[in-house]
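All protein chains but one are shown in place.
Should a chain be cited, it is by its letter among A and B, assigned in written order, with residues numbered from 1 in that chain.
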Amino acid sequence: MAATSMIGAAVKRREDPRFITGHGQYTDDIKLPGMVHMAILRSPYAHARIKSIDTSKAKAMAGVRAVYTGKDLEGKVGNMPPVFIIPDANFKTPAYPVIAIDTVRYTGDQVAVVVADSPAIARDALDQIDVDYEPLPVVVNEEEAVKPGAPQLHSDVPDNVLFHWKIAGGDPDAAFQNAEVVIKERFIQQRLIPNAMEPRSAVARWDPGTGELTIWHTTQNPHITRFVFSLLNGIPENKIRVISRDVGGGFGSKIDTYPSDVVAIFATRDLGLPVKWVEDRRENFVGTIHGRAQTQEAELAATRDGKITGVRVKSYANMGAYTSTGPAAGVPTWLFGLVVPGAYTIPNAQIEVIGAMTNTTPTSAYRGAGRPEASYLIERMVDRLAGELGMDPVELRRKNLIPADAFPYTSATGLVYDSGNYQAALDKALAMVGYDSFRQEQRQQRQQGKYVGIGFSTYMECCGLAPSRLMDDIGFQAGQWEVGTVRLLATGKAIVLTGTSPHGQGEETTFAQIVSDKLGLPIEDIEVVHGDTGAISMGWGTYGSRGNAVGGSAVYLATEKVLEKSKKLAAHLLEAAPEDIVAENGKFFVAGSPGKSFSIQDIALQANLAWNLPDGMAPGLEENSFFDPLNFVFPFGTHICVAEVDAETGETKILRYIAVDDCGVVINPTIVDGQIHGGIAQGIGQALYEHAIYDENGNLITGSMMDYVVPNARQIPFMELDRTVTPAPQTPHGAKGIGEAGTIASTQAVVNAVVDALAPLGIKNLDMPLTPERVWHAIQQARGGSNGH
Amino acid sequence: MYATDFAYHAPASLREVVALLQQGDPNGGEVKVLAGGQSLIPLLKLRMAAPAALVDLRNVAELRGISEEGDGVVIGAATTYFQTIDSPVVQRRCPLLVQAISQVGDPQVRARGTVGGSLAHADPAGDLPAVAVALDAELRAVGPNGQRTIAAKDFFVDLLTTSLDPAEVLTAVKFAATDRPHTGTSYQKHRHPASGYAVVGVAAVVMLNDDGTVQAARIGVTGAGAHAARASGVEQAIAGKTLDDATLTSAVASVTDGMELMSDTYASSEYRAHLARVLTKRALLDAAARAR
Partner (left out) sequence: MRQTIRLKVNGVERQGEVEPRTLLVHFLRDGLNLTGTHVGCDTGQCGACTVLLNGDAVKSCMVLAVQADGAEVRTVEGLAVGDAYHPIQQAFWDLHGLQCGFCTPGMIMAAVGILKRNPNPSDEEIREQLEGNLCRCTGYQNIVAAVRKAASDMQGQPAAQPVGASAAGGASGE
């Protein structure tokens, strides 16, 4: 029921009944009369010239409606455009055709498309297409790709350098010249594959009568894809409806607009039939964006007593074969570089990033997108420095954490951190793990031959993307505001529209809580609608932990406007002044006279009937609010991992995982905890398990769930969670974002723990993932022998 | 994921199964036996196998069931993993089967997958082949020339290859019972973090003398080489000895002798050999502890 305590209430999710009964409606569940099915022939070569394609046998098959090659589409659909065009970085824009025309540049590049009466026939037809390839030299590694003499991917991208970006703050050179201590380390952010459980898919339907296109598809941002489809397929934006009601996870991989969707739209117009395309998992591995994939050289300058004075980073970012139509180049630059100094008062910073084109699947945003890479770097470096100085890593952190009274804090990279109390989160986490006695216990365990370690991550991150006016400066070809609509119907029921597009984040519940809290409407009377450009005027989607911070803020402000109007109408009906009206638990009455009141339902009815409105008041009870954030939001916290290494086999076991996070005001604690759980699981995945490996010929060796580890329930530990609450000063409800924090925080906590466990052997760094063999080899090497058992 | 199409037969008798296999495909395509399908169906979907016809064993009642036969337990080839580990006879007489099968795949796979299917598929990283070797299994097959029995050590020939003829079908497997005094068994596995297969798996049977020394042992190793194999060198090296650390360390050094070690991005041949040594040691110690 409605109550004034909806903010912070552990309300059960309103979206769940349809999911637990199998009645969710994902794109692959859509069936339309006369629907035909599309399948994509993908390149088995990482780099090759297409000498010829013979589609005649496929075209002659019974049930095959069409076969398209790149040449068939040339001039009829546009090339895939970049979305993040990094300024002042000599950014290149090589052509990215929706179907390869004469050259394939990665294993999985689209070569031809079949449309047939059934998915099985479409798949059969792929086997009947003959392609004559002339293999070309291949480069897959980001550092190799930009060396002289490396195989070139695009004639207009010399040395495969897509961009060369640099930012600096303070005087980093001086900091390093004057440093008492400098440590250097090389980190490899291995390539990861998002692997949302629902593969990508699309159902496109062209209505020749109205000239309207409807496309159901797996996207995190239907309005952005509507814009891209309009641009590429030449359909006016107002004639396109994109629907993405239920989407089975994204983790960044469904931000991008993909060539497959553009071809499906071409096909439905060409054939006049609804066209469905469903990616299979093997295709997902090569045809959907990858994440991370950077090699970093990091340096930290410090005084001997542990004050960090500077950080310098040179990073090679593997962008893959094309700039994907998504965040792509923004990830290893802005989203990474700005947060490199982390939670510490580091006055001098320099970050340089070279974007390399390689014969691999394009990379873009994967949960955290840039910030996990930065957070890992700084948190590992702080531990390295502690080791170097012989200081406790907690003590070193305390010495350098931004103090609670320093907010708003301007970082060396120019960010203005909104609010925080980093020490409070650290203290809470230390108490949970019992750090006071930990080191003593660790010493005893070491004497028993056990390798147990503890790893800290006193992370911060920067999310809630983002002030639109900054987007122009950083080269993102989009706005980042949101609009929320709150509409009360005559029966007292409410419809809430949001341009964010949740796909697991639970905003049908949290946004309803925001509205319920303010208006006193029962939550079950509030329907949150998302993922439909036909219903929602505009929106920029769900990613970058922006759903609640930006979309929720817009809904909050729209609700306030509804409340204001309701008060005015109540005042009119009660023959009082609006400023004398009190709204409480869904009742409107004159202050001091709660006996005579109108309910919010009464107000909704009166507003919609409009029989008796005050002069000048428009009928209806519906308000929009456009919210453009003034700043990012800055969640933070402390994660602690305790891990044990089996020195005989190199296997790591997480003994305890503790997370204290602060995402400002919490609307729904259950949902927030769920986001943290899932985020940590993905961070642990990177630390211990996940790795997309290409061989030298550009074949993705870990190209299925048989090879690439999507962590299972045995591999993820029980997590102990707590939180602190430091409200966000620049969102109306005080909430920050929480979608990515767990991932941004966790990876380094695990690696720090393992390195700490192995510290007695002199091990200072390990490359991820920490597979048993890798750890075993490191132990062997450290022991200086080959006696492994 | 759509397989190529094929003809499907589900005969009710073993005789018909053999006849269909013998007949083959008129166009020279492959005719394959379908048991639980937990290995074969994924291969069909990936089009890594494209048979012309499948002969499903699901209606052949004579291929299912568990019985005691002298010093062993006979399990029908089409008996599922669940049926096997739920059997009180197996639990009592061949606990090694229960321990190993409980680590095969996941519960859904164990509900469908069959003992015979796993052995006939001969995945180099399958769990059951190691157990078959350690339990001195006799594999019974029927073909156009009638019945024959193949010893486990002769059954696994190479990667995904057994000594079965194309028209032969595995009918049952007899595993040596280990419910004898001073006898213990253990299966130790390093599980692939994605596939769940054995990167290396070691199945051991240890029989102790009254004084705690090893009377005899049988060790089957899977995952390390192209097919499951018996680690005879280790067995001989520990015979008559007490399983102390020095004995074990020296004995297990030879565990991969004669194996062509596999290597992949998850585990190099060097690491596999190391795992084989470590797991053999652990399996022997665990088996010996159970034997006491």
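Going forward, a contact is a pair of C-beta atoms (placed from the backbone, for glycine too) under 8 Å apart; a residue touches a chain by one contact, two chains touch by 3 or more.
Owing to the predicted nature of the structure, the values given are computational and were not obtained by experimental measurement.
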Sole residue of A:282, A:384, A:530 or A:691 that reaches the chain not shown, by the stated touch rule: A:282
Given B:24, B:42 or B:143, the one touching the chain that is not displayed: B:42
Identified contact with the non-displayed chain, of A:15, A:352, A:388 or A:628: A:15
Residue among A:101, A:120 or A:391 touching the omitted chain: A:120
Hidden partner chain, touching residue among A:249, A:408, A:578 or A:620: A:249
Positions on subunit B where the hidden chain makes contact: 1-8, 10, 34, 37-38, 41-42, 44-46, 54, 56, 58, 82, 86, 105-109, 111-112, 194-196
Touch list for subunit A against the chain that is not drawn: 12-13, 15-26, 28-29, 31, 120, 195-199, 246-249, 251, 278, 280-282, 503-506, 670-671, 673-675, 677-682, 704-706, 710, 712-714, 716, 718-719, 742
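We adopt the following convention: only the chains that are shown with their structure count from here on.
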Centre-to-centre distance between subunit B and subunit A (centres being mean Cα positions), rounded to whole Å: 44
Residue numbers on subunit B that touch subunit A, as the complex places them: 1-2, 4-5, 46-47, 190, 193-195, 249, 252, 265-268, 271, 274-275, 277-278, 281
Complex contacts: residues of subunit A adjacent to subunit B: 119-120, 123-124, 127, 280-282, 648-649, 689, 691, 693, 701-702, 705-710, 715, 771-773, 776-777, 788-789
